[in-house]
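One protein chain omitted, others in place.
Let's look at chain A:
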Amino acid sequence: MSDSATTIDQAEVDRFSRLAAEWWNPKGKFKPLHKFNPVRLTYIRDTVCAHFGRDPNAPKPFEGLRLLDIGCGGGLLSEPMSRLGADVVGADASETNIEVAKIHADQSGVDVDYRATTSEALEAAGETFDIVLNMEVVEHVADVDLFMKSCAAMVRPGGLMFVATINRTTKAWGLAIVGAEYVLGWLPRGTHQYEKLVKPSEIDAALSGTGVEVFDRSGVFYNVLADEWRLSRDMDVNYMVVARRGA
């Protein structure tokens, strides 16, 4: 790991590296992410298709779009994006995650360009994308403002950036930390720290002056009876936003 990486919190990277082998087990420690995948995939697919004028029911609707999955972990989003036809770069600061992701993509016959790198390094290399996915990452980085600005810089004119995270509210503390980590045991304790959670207004603030502007927001809520995540107007706990750069 390079010492110059400024947005990386080493303690966070180490914790996820230990968990990396668990990534692709839908019954394992990342079960909540597997459960969460359909709702965020649907949101991404439908927003991208509406924005770029694609048919969501056609084969490979993301054909020709270059996509960055920043903080890709084991590749839970990168693989579906590649199957949808996108040209995918999956980036993660953890070498272990990238190794796990590469092995799995190879087994699945899915083509993803996985790189153990950071958003700043990609930005410095002059990489640009039609779509930047920034999902369940901002609450784990050391400097939200710097991270968001480097991601925004890579969004091409007319391109999109998705951000999903957890709000910093009392309700989020109760549900996403106490509930999910301590009561239900869905997530390992210490996965999320309250003070690192990010408010929607802080996303807007971090993006100010970047030319990338939020145009849609949605809450995501867990429906206990259906045992699935659904879109909701309530952004107090989990939420997703999508921003665009003018063409």
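The rule is simple: a residue touches a chain if its C-beta (ideal position, glycine included) is under 8 Å from a C-beta of that chain, and two chains touch if they have at least 3 such contacts; residues count from 1.
We take it that contacts and distances are computed from a predicted model.
Student: Which name from "MaoC family dehydratase N-terminal domain-containing protein", "Dihydroorotase", "Ubiquinone biosynthesis hydroxylase" or "Ferrous iron transport protein B" does UniProt give the chain that's left off?
Tutor: "Ubiquinone biosynthesis hydroxylase"
Student: Which residue among A:Pro56, A:Gly158 or A:Gly185 touches the omitted chain?
Tutor: A:Pro56
Student: In the complete assembly, which of A:Met81, A:Ala152 or A:Ala180 touches the absent chain?
Tutor: Considering the complete complex, A:Met81 is the one touching the chain left out.
Student: Using the document's definition of touch, tell me which of A:Gly53, A:Gly109 or A:Gly126 contacts the absent chain.
Tutor: Touching the chain that is not displayed is residue A:Gly109.
Student: Of the residues A:Leu41, A:Ala121 or A:Leu146, which one touches the chain left out of the display?
Tutor: A:Leu41
Student: At which residues does chain A meet the chain that is not included here?
Tutor: Residue positions of chain A that touch the missing chain: 26-27, 34-35, 37-38, 41-42, 45, 56-57, 59-60, 79-84, 107-109, 227.
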